[in-house]
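Omission of a single protein chain aside, the complex is shown with its protein chains in their original locations.
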């Protein structure tokens, strides 16, 4: 369902939770740490690493609600989301969302829904560390 | 870019073609052979296996055009699509589409675009073989 | 003139699984009106096989490239008929 991980996200194990023989389509999203930050309208800064801080108890609670809502809202068969926390380097996977469904459209919609809801509502915060030694808490990129 | 495969689709190799350090998001779609057919409004029949026939030369030509169009239409960094042809069993992967982008929305849109265009326009046809010994060419499910 | 006709997808079930070899009378080269087009060939086949014509749905191909229905055919051409794709 929804989980936080302090280690590398185990995509194979997560995908196993979503796969099933009645599903014709599977959509997944992977969010990676980029080599530059995302602040729109500002000068892009080279990012060395970042730190995701969470309130674990409430993050898991909100995350589970998002998955449950998605299963009700969309005609899908299974959905899973895992968010990495702690210290991450460029190229590391920060989030994985996977959805299986009989038909592709519901799978796409539900995957994007879970991702957007997670970014907006799950209590996780990103602190970026830049090449120039500075760091900065990132505002939501919704 | 776009390819046809007579063997199991090699997801790891395809994903390598799409991954890059400036991308923050990666969306992929996998289409699997289901254990029942998709005819809407008709009684669903148990499917044992199916056969994808292609016109290889034109399939690759049309497929490449779709990828090129997607790279122009959407703000994405890389895209790849592979369609399996020949004999497939339930649970086999029939199609894989992967897209990387700086931002998630473009990745979702481009992935769905490539999938829909491929289903609609790449000369590939599906012949299903049912449990009762019958078979049937499938109409497009757009 | 000799023509080879290929069917794809469901058209295999409706026409022929294997390519057809047709021998069609050469058009009279002194008369422009006797040009033979892909459409002529297709409509004759529909009549022979008792199939409804689907000019708006089927895509013709000529020697492995997409063609127009009113493209003329010449001897040794390979003509193919694509029903709507159903991959994915």
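The chains carry the letters A, B and C, assigned in the order they are written, with residues numbered from 1 in each.
The rule is simple: a contact is a pair of C-beta atoms (placed from the backbone, for glycine too) under 8 Å apart; a residue touches a chain by one contact, two chains touch by 3 or more.
Source: prediction; values computed, not measured.
Among the chains on display, the ones the left-out chain touches in the entire complex are A.
Although one chain is not shown, part of chain A still touches it, namely residues 31, 52-55, 57-58, 83, 94-95, 115, 118-127, 137-141.
The rule is short, and it goes like this: only the chains that are shown with their structure count from here on.
Identification of common neighbours of chain B and chain C yields an empty set.
Here the spacing of chain A and chain C, counted between their Cα centres, is 52 Å. Note: centroid distance chain A to chain B, computed from Cα atoms, is 24 Å. Chain B has residues 31, 115 in contact with two or more other chains. Among all residues of chain C, those that touch two or more other chains are 88.
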